[in-house]
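What follows is an incomplete set of chains from the complex, kept in their original frame.
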């Protein structure tokens, strides 16, 4: 919900039907009849980043606001349903359908943003993102080996997850950031795609070093995998079609995004609760890692993003991206590439602990850090 | 004798039937093995399950798959050997075999 001061000058009576009408929150919120800033993608402008913001919220409010979003509440409902042993079940094909939808929608949105921005402005952020992903992976690996005491293969497997990114965490963070700190750069989606892969490659390499040359096989599987096809394919379609043609599919991919995300999080809550049952098996040190690693990586991300000139809002989102752990692309790739690793470890940590942690507590922390840095 | 003649005798012939239940991620790999080992066909069913291990890693596409293969005993054994070698150690997978009767053994490489 980002009331945009720039577009708000149209008189209500002249208003043509506009995308904002489908995203009613925006207009509902606006003090004046200013229509829908939410879906407008301003040309990329990360150099004049920090901007004054009207009513700063305190972290306590922010926490509450964050926890009371329908998405987070649906996640909680899923966890409750599972712990009550409800017979509620999301059909597997519905889950597949939702994840296809979300990945493609995120890709399309990123593609549109890229189509609207000057390509040269993308190079540095992408390189920095790749580097950051590798650094976080190595950092996580070192911590998992030394501090948590995992075996080489297990440490590599878990590190691949923490270096990669969770698209849902990204969305949740962007959402809050835009409400609290103002609009974010459209290119962030492209950075999600860039952040997805390197950590998986590094993780597989760390775990397979002693084994054999399976790395290229695994790499091929990751690059042609579902996640990359939909996220990367959506991005490409968004770029090639351009904003005007893409607008035709936006009632589905933009208008329904939040609603589908809510249903998806209901399901994710059930999955996370299932994972949490294994928490005793993974050991207290991994639990600590799953809570501390995001804070470290997230803060790092906020600083790096600030360093390359991102706005406060975008820096907070970038922090959340680094802080998040993948639970869709990485598990599949790691399971196939490092079958010796114990999946309980990475699944419980990434989906059972780090994801809810970020959703509830992490995101407000990165927001606070970004605001503090920008002020 | 015309096989579609309703009065032709039914020649039920024994062949081997293998059921593979494995985590869904392995689907493409297992089907590749089957192709390479020369089975004449297979059937795949979506399933869900629990076992020793039962890591549902990629639950976004459903839990397990159940693959059924009818073939000559030697082919079934070759499949079992290959899957045992590759996946028994670290993956969620079970195999079981039985004899079933079919009408066209030649279809499955048997006679």
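Which chain is which? They are A and B, in the order written, and residues in each are numbered from 1.
In this section, a residue touches a chain if its C-beta (ideal position, glycine included) is under 8 Å from a C-beta of that chain, and two chains touch if they have at least 3 such contacts.
In this text, all values refer to a predicted model and were calculated from it rather than measured experimentally.
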| item | value |
| --- | --- |
| Number of copies per protein chain type, counted over the whole file | A x3, B x3 |
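Operating definition for what follows: only the chains that are shown with their structure count from here on.
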| item | value |
| --- | --- |
| Interface residues, chain A side, partner chain B - complex | 92-93, 95-96, 99, 226, 271, 328, 331-332, 335-336, 339-340, 343-344, 347 |
| In the complex with chain A, residue positions of chain B that touch it | 23, 25, 29, 46, 48, 55, 57-63, 87, 89-91 |
